[in-house]
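Dropping a structure here in structure tokens format, bear with me for questions.
What you see is the complex with one protein chain gone and the rest in place.
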Amino acid sequence: MRRLSWFNTVSLSLGFAFLYLPMIILITYSFNEGKLVTVWSGFSTKWYGELFRNEAFLNAAWVTLKVAVMSSSIATVLGTMAAYVMVRAGRFPGRTLFSGMIYAPLVMPEVITGLSLLLLFIAIGLDRGVLTIVLAHTTFSMCFVSVVVSSRLVTFDQSLEEAALDLGCTGFEAFRLVTLPIIMPAVVSGWLLAFTLSLDDLVIASFTSGPSSTTLPIKIFSAVRLGVSPEINALSTIMIGLVTVGVIGASLTSKRSIAKRQKDEQEAIQ
Amino acid sequence: MKRLGLILVPYLWLLALFLVPFLIVLKISLSDTELAIPPYTPTLDIAEGWEGIKTWWAGLDLENYTWLASDDLYWKAYLSSLKIAVISTLLTLIVGYPIAYGMSRAPDEWRPTLMMLIILPFWTSFLIRVYSWKAILSNEGLLNQLLIYLGIITDPLVILNTNVAVYIGIVYTYLPFMVLPIYSALERLDESLLEAAEDLGCSRFTAFWLVTMPLSKQGIIAGSFLVFIPAMGEFVIPALLGGSKTLMIGKVLWEEFFSNRDWPVASAVAVVLLLLLIIPIVLFQRNEEKQREAQK
Partner (left out) sequence: MSDTARAPVCVFAPWDDIQAKPLIQFQNVTKRWGDFTAIDDLSIDIYAQEFFALLGPSGCGKTTMMRMLAGFETPTEGKILIDGQNVAPIPPNKRAVNMMFQSYALFPHLSVADNIAFGLKRDKMPTDQITARIEEMLSLVQLNKFANRKPHQISGGQRQRVALARSLAKAPKLLLLDEPLGALDKKLRQDTQFELMDIQEKTGTTFVIVTHDQEEAMTVASRIAVMDHGKIIQVDTPAKIYEEPRSIYVADFIGDVNLIEGNVSRTTEGHATISWAEGQNELTGIARNDIIPGSVATLAVRPEKLNIYTSRPKDQSNVIKGKVLDIAYLGNMSTYVIETPTGQQIKAQVANTRRIQRRQITWEDKVWLSFTETAGVVLNQ
């Protein structure tokens, strides 16, 4: 029934144009023949070829992927545990400190997190490399995971767990067989969030990486600091493409599962 | 016992990798710079026992903080960060509010799509999003090309490497953080409230001003903090879009650490930044709690 007024139409169009035009321009110029990113000189995919021949970028991409998979997986386990503790464990000594440590990294400037972790690694004599980046990324992304998961746990009907216990489950079985499957979507989106944060992070990785473990954002940053390069445009296009496919795919899947559930419920009524 | 394990694992992890590192920062900020590895003194030598701790404790002082206060580079950087963060938060609000409003008035079937369009940039690389403006804002960039082509200007505007570019970068990258909380406040707004206001004699505009605005206040506050807090410590945007004159404390800290290798001063800069951020963070938390209560 509702229709948009002209004002809302204009503000939405301008808003989304602002959000998307820079990325569209970036993608367009990745197919530019010339070296200059501001002058169009014909269509070409040569920069993609260059990119795939660039060992340094490929190595950095591989490191980044490894770090992201490892850190997001550990962060998901730890974050889910932390969420469970926050929502279910009740009172325990140091609870305030615990919740403070969960929320603080969310708002902590990255430069401070990065600096403090680096100083820790130096103090305990840990050589900087993939391991230190994984530790750093796990620490801040587990907090994001725990926020996502605990918002789902709060609305979770606790009597389901009690029913499982009543029917003979141990505490862990009740979690594995009842709670986990139900909060799974939140756990998955927590993992995805942690994965993206890790892929994306420049500042913390710069502090905690060693010379042999340069990640992709560090590589991109040092390349674009001086100016624009068509190779980076090509790389960005690939990354934007992957994310777009991923996000749209995920939203379609969840839409379909909601639609299916509604249909099932409808059929069950009839 | 199991419960204890469940609590201890994440607890210890955060203690070791969040709290302890921060205490180290605090400690180093009280130490002196030294041309050595590590580049500060005193270092705690446990082997010397109690005496070692005593000399270590005696070696700590507030010298770095007095240094921060005396060198106007630092407080200028703090002030300039504050200024940039405040201005860009306001700009983000001005750009974001109409978008959030438009979304909340859109037909129901459009909303999930609009929502996805707002969130999608959030999942794409922050670095790439900032970088995308370089080609637009530079002197030979597309914006200048367009403006010259339209005959609005004859000489290119210098935008890249100025504070204006930093504002644009912050508004652009943090826009979703502003839009989403305002949208969720506006979406909850019962449309009959606006009809009631009109029924009682308001024009559309006064109804907006007297009803919609006050009722989206908490969304505005939440969104503003979500932009302001990270903008304060921002590094990537001033580094890529700002110029040599763009002073932001995140950049100063970075340079102090990586270029000057002055770890104690960098640590002191970090401690002061954190102290400055505690006020908005606490205010933000209060606002969130208020909102949660109001929803009950």
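Order as written gives the chain letters A and B; numbering starts at 1 within each chain.
To be clear about the criterion, contacts are C-beta pairs under 8 Å (C-beta built on N, C-alpha and C of every residue); 3 or more make two chains touch, one makes a residue touch a chain.
Because the structure is a prediction, the values reported are computed rather than measured.
Colleague: Consider the whole complex, including the chain that is not shown, and state which of B:140, B:195 or B:289 touches that chain.
Modeller: Counting the whole complex, the residue in contact with the absent chain is B:195.
Colleague: Could you tell which one of B:113, B:203 or B:285 touches the chain left off the display?
Modeller: Of all options in B:113, B:203 or B:285, contact with the hidden chain holds for B:203.
Colleague: Which subunit B residues touch the hidden chain?
Modeller: 190, 192-193, 195-203, 206, 210-211, 214-215, 217, 294
Keep in mind that, in the parts below, only the chains that are shown with their structure count from here on.
Colleague: Report the inter-centroid distance (CA atoms only) between subunit A and subunit B in whole Å.
Modeller: Chain centroid spacing, subunit A to subunit B, equals 18 Å.
Colleague: Report the residues of subunit A in contact with subunit B in the complex, numbered from low to high.
Modeller: Touching subunit B from subunit A are residues 1-5, 7-9, 11-12, 15-16, 18-20, 22-23, 25-26, 29, 36-39, 78-79, 81-82, 84-85, 89, 92, 94, 97-98, 101-105, 107-112, 115-117, 119-120, 122-123, 135-136, 138-139, 142, 146, 171-172, 196, 199-200, 202-203, 207, 217, 220-221, 224-225, 227-228, 232, 236, 239-240, 243-244, 246-248, 251, 255.
Colleague: Using the touch definition up top, name the residues of subunit B that touch subunit A in the complex.
Modeller: Against subunit A, subunit B makes touches at 2-3, 6-7, 9-11, 13-15, 17-22, 24-25, 28, 38, 95-96, 98-99, 101-103, 105-108, 112, 114, 116-121, 123-129, 131-136, 138, 140-142, 145, 172, 175, 179, 229-230, 232-236, 239-240, 250, 253-254, 257, 263, 266-267, 270, 273-274, 277, 281, 284-285.
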